[in-house]
Structures are given as structure tokens and as C-alpha cells.
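Encoded as C-alpha cells, the structure appears first; notes follow it.
The complex appears here without one of its protein chains, the remainder shown in place.
Labels A and B are assigned to the chains in the order they are written; within every chain, residues are numbered from 1.
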Amino acid sequence: MSDAAAPPALRFDGVTRRFGSVVAIDRLSLDIFAGEFFALLGPSGCGKSTPLRLAAGFDAPSEGRILLHGAPLTAPPHLRPVNMMFQSYALFPHMSVADNVTFGLKQEGLPKAEIAARVSEMLALVQLSALGARKPHQLSGGQRQRVALARALAKRPQVLLLDEPLAALDKKLRAETQFELKRLQRRLGTTFVIVTHDQEEAMTVADRMAVMQAGTVAQVGTPDEIYEHPASRYVADFIGDVNLLQGRVVRTDASSVVVACDGFGEIIAGPAPEARVGETIWLALRPEKIAVSEGGRAGVGQNEVTGTVVEVGYRGEQSMLEVRTAAGSILKVSVTNRRRRAADGPAVGESVRLTFAADDIVALTR
Amino acid sequence: MSEGATQGGRGMRRSWTLRLAILLPFAWLVLFVLLPTLIAFKISLSQTVLAQPPYVPVLNPSGGWDAFVGFLNALSFENYTAVFTDSLYLASYLKSLQVAALSTALILLIGYPIAYAMARAPRGVQSVLLILVILPFWTAFLIRIYAWINILQRDGLLNQLLLSLGIVDAPIAWLASDTAVYIGIVYSYLPFMVLPLYATLERMDAALREAAADLGAPPWKIFWQITVPLSRPGILAGVLLCFIPIVGEFVIPDLLGSSSTLMIGQTLWTEFFANRDWPFASVVALVMLVILVGPIVLYEHLQARALEKAR
Partner (left out) sequence: MRKGLSFTNLTALALGLAFLYLPIAILVIYSFNTSRLVTVWGGWSTRWYTALLADRALLDAAFVSLRVGFISATAASILGTLAAVALARARLFRLRASFSALLYAPIVMPEVITGLTLLLFFVAIDLDRGVWTVTLAHITVTMCFVTLIVQARLASFDWSLEDAAMDLGAPPSRAFLAVTLPLIWPAVAAGWLLAFTLSLDDLVIASFTTGPGATTLPIRIYSDVRLGVKPEINAICTVMIATVALVVIAASLLTKRRAAH
């Protein structure tokens, strides 16, 4: 982000961590740049917390190394200039809010006056100045989350590691806190690495993100790269809703690929340079990128299919339709409910025509 | 959940504090539990003499290899043969096992309804009941047995009560009988049964019983087919926690029991203190340990599993 020549703030260099016969992370290589808000996204149990614990020093890699601004990280946890915000917050229950924030600064042996100044600065930063004397159990979930954040930030870490920091909050508060976290990060300029299983959260807060799959990185990129240009079926399916159509490559050129799909005929999709004619391939088609129109008139054009609505899931701002095509496949299609619920939306049993632009279809070889 | 935490990544770092935390208590236990048992085994192969210490051979470390070989040759399994051929000792072991089995069954029978009622009591009452059950356990063992002597002696309260009610014409000799021993054991060990039972019953999900009722099971069937099978870990823990120490019980049979057939704890005590036969006392102890090793290992296994689960 900043200086291209400078080493990344945090680099995982071929890091493997095994627990007995279980491989939690497998040859992980990842560069996280200074000042970046980076997200590690993955389902539960895919080993996505392990990189954080390795970076914090609670655990050591079985193979590979971790570099902080180019220097190998090998010191014990208490001597590493990175700090962690724990999923459980890990607030010391026998200390007040202020004492929790003070704890880390005291370990550094800073002068008293400076500690006091830094603590009140931090509490102000997370809007908890009035609650310094409270004990953690006297706070709400959102307040506790902010104390944990203030405590970790008070030490001015070179990298802040956040392990599922918002998982304990309810949905609405979580959404608000995501923006707050992002604002805070931008203001401080500290490198943030967040681990989460919530794709919306990762996409909202992160500048760049890595999608984890069984201990390896499936794809690294900005949120829109990952959503619009998934590198594999796994990524396409994990992020958002998607229709995956299997087919055989008929023709391919620099700007597009033509794929024969059962029940859809030939579909033109975006370019797939690696695809070879005759090979099996998958097409990823997002529900919101399908245009719906009345199915009355006869005949179908290119990238078009007719079908019957079999299910309507009303979600408020939009509805998700399940459409059975003439050949019997099911497609998920979303329509935006622009007007207050009117009778003109597609209803169950209605026949519809679905159209999709070639540019909106991603051809995947993996 | 962070995967590292659950899979034991913290085993990685070994600070000196942690090493000391492991080493100190471990060394203590090796020195004061394992080593004494081994020494007892060695002495059980020795012969009694009137000396200090009252057994031979004694290993002389300055004697070198020859002394060591001579020492080994002087050891014998004679004492073990004696224990297994003398009907007195066999009877003593059998008596202990019989008393332990029967009294453990009695304790379970009495303890289960109490634990069950405790688990069903309202929250606030539960903690009070818990203290009430634990409290006698904290008061000295000896005192509790002594309290029963007060009651059971010839002109004690029980006989006074029975006489005044006209149930008996002459006082009954409660003391120095098996009945007194059973009363004493049940009384002393009841909390050991009630506490683990209560712990499992209290954790049991109320929805399971409600589901059974919803599916049409009458209360007694719910009790036998849901509650009792699910409380098996508690039953097992309670039974072992009572059975094992009762086998070796000394104080209760000594103060309340008769002198006709001694329990094995008493036999050991007599061999040691009255006959000063240390090798033989060691044999008696080690054979008891061998008998109990199965239940002890089972209990340890249960404990370890319960802790793993709680994690």
C-alpha cells in the first residue's frame, strides 16, 4: 500500500502447523502490508485462527517462518511488538476497565504520567472515558469489545491481531461496529489483521482478504476481486450466493469462452485462458446478475433460458426465486423489491425468462 | 473457537516456571508415593527379626556387588505363601470385601434418593443443601464414629428409646456387632456417594425428561430409563469412592465392630502395631493393593475423563 520496496509488515513464509496428524495450516505464504486492514476469512475449523496465534507467539510453526517488517519473529509472546484482541476478549475480570488498559503499559515500565495519559487517550478513543472504574462484568457486550480493543491498542502495536472480534455481538451491533473498526484503523494507520468466519464482515472492513480453505489460502485479493472474480468454485460458493453450472468447453478465445451446459445449450462466458476445448468447466453465475422477464413469448436466444418459479423467498429488500428450467435444473435468481410489495413480482407457478450477460459469468477450471 | 487453543498448542512453550510446576509436585509424588510402595514390596520379601529395623536383610550400600547379591538371595516370597495358605487372612480379606460390597450397595440405595431430591430442589435451596451434606464430611471422622458410640452403647440413647417404647424388653448389644459397623460405614461414607451423584444429576438436561414425558413415558419409566442410565458415571464414581477405602477401613470396625472376624485393615494394624511383624504387614498391604488396583485404575480413568469433558 505505502512503500512498494519496503518489506511487508507481516509475512508468512511457507508456514505449516501440525497438531499430531492434523495439519491446521499447510505451507501458508502471505504478505500483509503496513497500514493495511487484512482479513482472513474461512469457515470454522479451517485453521484460520492458527496464523494469529503463531504471529502472537502462543504457538510455533512446525515449518516455515514469520517475519515482522523483514525480521524473523521468534521472541516469546511478551516480547513481541504485536498485540492480540481475543475472541473471548480475555478481559481480566478482577481488574477495572482502566486497570485492564494499564496492564500492558505497566509491563513496559513507562513513567506513571505517560501511562495515565495513554490510558485516558485510549478510553476516549473507544468512548469509554466515563467507565474506567467499572469491572468487566458490569459492561455490555459492545462495551467489553471496546475495552479489549483499547487494551490491545494501548501498546501501539506494529500489527494488531483480531481473532473473531465481533463474533459475540448481535447482528445489528456487529454491523455498526464494523464501520467503527474501519474508521479507527484508518485514523490510527495501524496494520490490522482480522480473522472471521463472517464473509460480510470481512468484505466490509478489509482492504484485502484471504479466503482460507482447509489450512491453505484459496485466494487473496480485494473484496470485489474475490466476489466478482473468484478463482475457484470453492471461493465462488463460499462468498455470497452462486449458481454453478457444469459444462464442456466448445470454443475459447481471448475475450470469452463458449461452454455447452446440459439443459442450457451453449453459454458464452467471460474469458478463461486456461480452459481447453473439450475440458469440463464450471460457470459461476450470481443470482443478482440474472435478468428476469415474462416468459410468454416463444423461442430462446443466446444466454437465455425459460423456466417456472417454484419457490419465492421474500427477504425484504429483495426476493430470492428458485426457478426450474425447462430441462429440470434449478437456478437461484434474486430480484430487487423496488416498490412496496406489489402484485407484479414473479409468483410461484409463473413462467419466466432468464437472461444473463456473458461478462457476468465467470468460467472456472478449478 | 481458536483451533490452536483446543488442540494443545500451549504445550509448545516450556518456560522455566512451567517446568518447575511440573517437576516439583511430580518429584514429591515419586519420592513419597512410588518409592514407599517399592520399599514396602522389598520389605514384604524380608524376614522378621527382633532388631531395629525389625526385618532382614538390610541392604548395606557400602558392601558392593557381593553384598547386593547376598541381599537378593536373602529375599523370599515365603510371606506371600503364608498369607494365601492361612485361612485367618483369607477370611479377613473376604470379610473386608463383603462388608465393602454390602455397605456400598446400602449407601447407593440411601444416597440416590437424597442426591435426586437435591438436584430437583430450587437453585437457592440447592446450595444450602450442598453445604449441609458437605458439612459432616468436614467434621472429623473420628468424632462422627464417636457420636455413634454415644448412641449405640448398651445404656445408650437407642436402647433407652427402644426400652421406653416397649419395643424390646432388654437392651440390645448394638456395639461390637456387624450392624454397628454397617451403620458407621454408611454414615461416614454417605457424602462420598451423594456428591458425585448430585453432580451428574444436577447437570442432566431437564429437556430429556420432558421429552420422555412428552413421548408418553410415565414418571417411573422416565426415572428408570432416562435418569438412572444417564447418571451412571456418577453412580460408578460414588461406588468406587466408597468401595475402595471401605475395604481398607480400620477405625470404624475397630471402634464399633466385634473382634471375631477382623477386617483386613485391622489385621494389618495388628500385624504392625501388636505383632511388630513389618514384613508381614507389608504383604497384607500389598495384596490388598493388588486386589484394589482394578477399581483404583477405573476410578482414575473416570476422573481423567470427567476433567477432559469439563474442559
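The working rule: a residue touches a chain if its C-beta (ideal position, glycine included) is under 8 Å from a C-beta of that chain, and two chains touch if they have at least 3 such contacts.
As the structure is a computational prediction, the values presented were derived from the model and not from experiment.
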Omitted-chain contact residue, chosen from A:Leu30, A:Ala56, A:Leu73 or A:Ala210 | A:Ala56
Just one of B:Val99, B:Leu241 or B:Leu262 touches the chain that is missing; which is it?
-> B:Leu241
Pick out the residues on chain B that sit against the missing chain.
-> 2, 5, 8, 10-11, 13-15, 17-18, 20-22, 24-26, 28-30, 32-37, 39-40, 43, 53, 110-111, 113-114, 116-123, 127, 129, 131-136, 138-144, 146-151, 153, 155-157, 160, 187, 190-191, 194, 201-202, 204, 206, 209-210, 240-241, 244-245, 247-251, 255, 265, 268-269, 272-273, 278, 281-282, 285, 288-289, 292, 295-297, 299-300, 303-304, 307, 310-311
Absent chain, residues of chain A that touch it = 56-58, 76-80, 83-84, 86-88, 90, 92-94, 103-104, 107-108, 135, 137, 151-152, 155
